[in-house]
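And then subunit A:
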Amino acid sequence: MSAKSQAALTLSKVTKNFGLAEIIRSVDLDIPAGERHAIIGPNGAGKSTLFNLISGAFPPTSGEILIDGQSVGGTPPYQINRRGLSRSFQVTNIFHNMSVYENIRCATLWALGHRYVFWRSIAGLRDVSARSEEILELIGLAPVRNSPAGLLSYADQRALEIGVTIAGGAKVILLDEPTAGMSAHETERAVNLIRKVTEGRTLIIVEHDMSVVFGLADRISVLVYGQIIASGPPAQIRADKKVKEAYLGEEAV
Partner candidate 1 sequence: MLEVSQLHAFYGKSHILQGVDISIGGGEVVSLLGRNGVGRSTTVKAIMGEVAPRGSIRFKGWEIAGLPSHRIARLGIGYVPEHRDIFPDLTVRQNLMLGMKDARAEGRWTIQGSLDMFPNLAARAEAPAGVLSGGEKQMLTMCRTMMGDPDLVMIDEPTEGLAPLIVRQVGELIVEIARRGVAILLVEQKLSIALDISHRVYVMGHGRIVFEGTPADLKANEAVRKEWLEV
Partner candidate 2 sequence: QAGPVRIAYIDPLSGFMAPVGDGGLKQFEFECERINAAGGVAGGRKLEVVGLDNKLNPQESIVQLEKAIDQGIRYVAQGNGSSVASALVDAIEKHNARNPRQAVMYLNYAAVDPMFTNDKCSFWHFRFDADSDMKMSALTDYIKGLPDLKRIYIIGQDYSFGKAVADAAVKMLGTKRPDIQIVGNELHPLARVRDFSPYITKMRAAGAQAVITGNWGNDMQLLIKASSDAGFNVPYFTYYGGGLGAVAGMGKSAVGLVRQITEWHANIPDIGMDDIVRSFKAKHRELDYYYYRVKVMFDMLSKAMNDTKSVEPRDVALALEGMEIKIETGMASMRKDNHQLIQPLYISTLSENVKFDVDNTGLGFKTDIRIDGPATSMASTCQMRRPGA
């Protein structure tokens, strides 16, 4: 277990029950810093639940979650975020009545050290403006910067979702089905975007689009019924018989 020292994220024996239902069953996962890791699995396997546990949306029933070797199990989401872990949501989760620019700007504040400040004008915070502009360029939403986020097209909202997730500059990024509902073209754009924005960071992504998964991931874990049944580089997963049975089906992509 010497790898632990450099692991960006470690899950050990993480379990989650909802009432009597065991949704996550003793999951162990080690994700080294800088890796792009995909989690795939059938619907209802518990992928989003796993994200919820990692990001602090709710505490695990048992087991431990470590970020950079430090335990975070049971701490609220904002503290986990402050530790440098940020996530996106399967269902778009942005600030609908605020402009695109404000969405991004709010997401940069904490990381740049501007906490609960109410004595300085936000417009006067140079670093915030600079970072927000940068992100806006990156996600390609600069042209619609002033429209309320709720009025954006679906694809743009998904891009904004990613933008909000990465704006704080977190070291570990969790993306939950970032390309769901996108056309092939948009998916391609999104993948490029993801590739760009997670440069040098640790990425964990949940996806059903196998072209995305296989194109992006360094390593893949397969979650079935709350258990990781396989974990390894793409080629190995593609060849795995159990995985085929449980997830990919015979004529896999």
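The candidates came about this way: all candidates are chains of the complex that A comes from, given by their letters.
Simple rule for what comes next: a contact is a pair of C-beta atoms (placed from the backbone, for glycine too) under 8 Å apart; a residue touches a chain by one contact, two chains touch by 3 or more; residues count from 1.
Being a predicted model, the structure only gives us computed values, none of them experimental.
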Of 1 or 2, the one touching subunit A somewhere in this complex: 1
Subunit A residues touching candidate 1 - in the complex, by the definition given at the top: 18, 40-46, 48, 90, 153-155, 177, 180-186, 208, 210, 246-249, 252-253
